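With one protein chain held back, the other chains of the complex are shown just where they sit.
Then we have chain A:
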Amino acid sequence: MEQVKSNMVLDAKGLACPMPIVKTKKAMKDVEAGQVVEVQATDKGSKADMEAWAKSSGHQYLGTIEDGDVLKHYIRKSNDEEKAERKHPNVANNEEFQNKLHANENIVVLDVREEAEYAFNHIKKSISIPLGELEARANELDKAAEIYVVCRTGSRSDMAAQKLTELGFSNVINVVPGMSEWNGETTSIGK
């Protein structure tokens, strides 16, 4: 079974509706904005409800993995990232970035979303380093490479682009908005 990283695991196994959602709603108060909760449930109806509830409450439903009788739902707590002001000057929109990908140029695509977000939907060529780990793992990247940074809306990637520039990377481009409006090819866990 493939593993997806989360900040908290919530056991809602054996519970019938409405309890899986009631417990998830509570658990959301105990994690920080942007963190991922894994909800384990056996109620088959919980998938549709989890998706609908996340949409209505502003949280991000990432996906569900079926592990035998257990459904593992991944939800990321909402944050105000959309409102943050972007500062990194070098920006490409989705279309420009997609052209770049299609041209098969020698570029690096860095996805700075959480691992669970990446697991359920990402661009095949991309590599995953969540924003929180970027400083420690920047040495995995080539400072001279042309690096396109993606996240969901362009905010975390903006911060990542600034961080990389600070660390001496010379050719970093922030992709705006990124995966939330991405209609190009993607892949996911299990594919």
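Convention: a contact is a pair of C-beta atoms (placed from the backbone, for glycine too) under 8 Å apart; a residue touches a chain by one contact, two chains touch by 3 or more; residues count from 1.
As a convention for this text, contacts and distances are computed from a predicted model.
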item	value
Candidate names "MBL fold metallo-hydrolase", "Glutamate/aspartate import permease protein GltK", "DNA ligase-associated DEXH box helicase" or "RNA polymerase sigma factor"; UniProt protein name, chain not shown	"MBL fold metallo-hydrolase"
Option from A:Val9, A:Ala33 or A:Ala48 whose C-beta touches the chain left out	A:Ala48
Chain A residues that touch the omitted chain in the full complex	16-19, 21-22, 25, 44-45, 48-49, 52-53, 56-57
